[in-house]
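Dropping a structure here in structure tokens format, bear with me for questions.
Apart from one protein chain that is not included, each protein chain of the complex appears where it belongs.
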Amino acid sequence: MTVLSVENLQTHFFTRAGVIKAVDGVDFKLDRGEVMGLVGESGSGKSVTGFSILGLVDQPGRVAGGSIRFHGEDLVGKSEEQLRKLRGGKIAMIFQDPMMTLNPVLRIDTQMIEAIKAHENVSKREAWERARDGLGAVGIPSPEERLRAYPHQLSGGMRQRVAIAIAFLNNPDLIVADEPTTALDVTIQAQIIHVAQKMCHERGAAMIWITHDLAVVAGLANRISVMYAGRVVEQGDTDDVIDNPRHPYTVGLLGSVPSANRRGEPLMQIPGMTPNMLNLPTGCAFQARCSRASDACKQAPVPSGEGHLVRCFHPYERVSA
Amino acid sequence: MTVFIIRRLMQAMIVVFLMSLIVFFGVNVIGNPVDMLINPEADQAEIERTIRALGLDKPIAEQYLFFLKGIAQGDFGKSFIFGEPALKLILQHLPATIELALVSLLMAVVLGIPLGLYAGLFPEQGISRTIMASSILGFSLPTFWVGLMLIMGFSVYLGWLPSTGRGETAVFLGIESSLWTWNGLSHLLLPALNLALTNIGLVIRLSRAGVREAMHQEYIKFARAKGLPTHRIIGVHLMKNIMIPIVTVLGLEFGNLLAFSVVTETIFAWPGMGKLLIDSLLQLDRPVVVAYLMIIVLLFVAINLLVDIVYSILDPRVRLRDQGA
Partner (left out) sequence: MTDQSLNPEDNTAAQAVLVETPFQRFVSEYADNKIAVVSLVVLVAIVVLAILAPWITPQNPYDLAQVSIMDAAQPPGTEAFDGYTMWLGSDGAGRDLYSAILYGIRISLMVGLASGLIALIIGTAIGLVAAYAGGRVDTLIMRAVDLQLSFPAALIALMLVAALGRGIDKIIIALVVAQWAYYARTVRATALVESAKEYVEAARCLGLSHGRVIFKHVLPNCLAPLIVIGTVQTASAIALESTLSFLGVGLRQTEPSLGVLISSGREYIISGRYWISIFPGIALLLTIVSINLVGDQLRDVLNPRLKK
């Protein structure tokens, strides 16, 4: 059953210097309980895609085209109040930096109870109990005590657990997680990934895990979408994309991840810098950094392939298993 | 919390001590204490007697101790003009000034915060630009000139409100104030507005800046991602964060109001300690000036102390830092 279907999403920022097409024609589908990794460098439009789904794109940006269907209903063009009811209810979000996302001057209980009461008319007592159980579910010891704490009294990992607990408070069908482990230590990262995975599994929620780190989603996601300069350049099942990368950019990304199997070999790197979004070349945005680029790349490539999509004129061939 | 308060109290005492040094040496080094503290119309015998009574024939360190002892006992000398203890005079005039300052502070909050919120939430709108431009007027306009204009407009031309004096006061809940009578209120309105103008502008700018800053914070975006209704995001998440600088600044501004009341009180002939100060300055009634100085220092230090404590209650991060230290 499809929970979310994004078609030709375009989110543009209308700045004084020109229009920035941060998201320029993104398509993907998400089934119930499915986890999709949305991978890309900073500025590739992966976070903007996430915020577009929740209708939280800041000025001067807005969704300029395409559709975002959640349970079949298009979210684009919905009123702010309709979106508000969905946000934190059926669609929840986990942010990057747990230090910044919890309001520093409000206690944890206030911030959890208000999230429940914004969507359901329940008594404060009942909301409090649900908040306590929520903290327990993400593995926070002595939740009653933690509820009375202020954010700064908790560690970074603990805060991110609180953020996850808040995201799951209203039993969402979809979670958008925007680099939720980037600001954390490696050991804590693993714990947080585990908690998020477990919660999704238990509650049957679909999740979009936004990250720049292919290694993180390799073990977590069912499917991977790789974004470059506002477009999805490669999309497919996780194992397929990791084992058989076809787009030169994905190959470059994978090559730049240190791996135990290739110990001693030099790491690959992608030459050049991320493109200036105000001034993209015509055709493929990656051509300037691509070793396989040709004159054909002056035209915009369209996605091709069955199940495993790639947006390139010169993709790497599939290695037959 | 107790440690926090004790530490602040000790700092406050050091400030008072330092200021007493400055005031004392200001009187004794920059000016001639005989001129400053003794009635210029006194005859030679009386001058001699007073010099001895004030201990001015003793070494400077001993004199300072004498001065401190005087302060501790509330003895700043007698006013030349009124022949009464300077401290008693100032304390008599204090309630009128505090009443004026409090009412104008209230005006600043009630008018300034909503306007500032609006300007911060909708920065591109024409109304917001007008609010911001007027707020600059608020603290660009010299208080004394606005006071004159208020008198001219509301008293001379329209004849709606009286221009001078405090009017009738009444006692209610054990507090004597002009707030409790119509006559008193009508006398209070113009001077309070006059005094509030700067702070209305200040509160507008603080609230707007706070809103603009907070709107870009992740926690506001997170609050929106939680699906909170707008009134809760603004009323709780935003307000609680912007109130911290506003309370701090307004608390400190209360001291400024006491000082600026000098101008307003002079224009509106408001019988507070600011008017007393200017009258004493012009009439060379030095004991009153010195007493005013020390009292205002004490008031300032007390206000700063109070603001620190309120601040630590509002912002839990400060509390923790101080406990840890």
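The first chain written gets the first letter, and so on, giving A and B; residue counts start at 1 in each chain.
Here is the rule we use: a contact is a pair of C-beta atoms (placed from the backbone, for glycine too) under 8 Å apart; a residue touches a chain by one contact, two chains touch by 3 or more.
Since the model is a prediction, treat every value here as computed from it, not as a measurement.
Asker: Which of B:Leu65, B:Leu137 or B:Ile175 touches the chain that is not shown?
Answerer: Result: among the candidates, B:Leu137 touches the missing chain.
Asker: Have a look at B:Ile131, B:Leu161, B:Val289 or B:Leu314 and name the one touching the chain we're not showing.
Answerer: From the options B:Ile131, B:Leu161, B:Val289 or B:Leu314, the contact with the absent chain belongs to B:Val289.
Asker: Considering the complete complex, identify which of B:Ile151, B:Ala214, B:Met243 or B:Leu314 is in touch with the unshown chain.
Answerer: Once the missing chain is taken into account, the touching residue is B:Ile151.
Asker: Since one chain has been left out of the picture, which residues of chain B touch it in the full complex?
Answerer: Residues 15, 18, 26, 30-31, 129, 133, 136-137, 139-145, 148-149, 151-152, 156, 252, 255-256, 259-260, 262-263, 266, 277-278, 281-282, 289, 293, 296-297, 300, 304 of chain B touch the chain that is not shown.
Going forward, only the chains that are shown with their structure count from here on.
Asker: Can you work out the whole-Å distance between the CA centroids of chain A and chain B?
Answerer: Taking the average C-alpha coordinate of chain A and of chain B, the gap between them is 52 Å.
Asker: Show me the residue ranges of chain B that touch chain A in the complex, using the header's touch definition.
Answerer: Those residues of chain B that touch chain A are 217-219, 221-230, 232, 236-237, 240-241, 244, 314-317, 320.
Asker: For a test of understanding, state which residues of chain A touch chain B in their complex under the given definition.
Answerer: Going through chain A, the ones touching chain B are 54, 56, 84-89, 92-93, 95-97, 100-106, 110, 114-115, 118-119, 150, 152-153, 163, 166.
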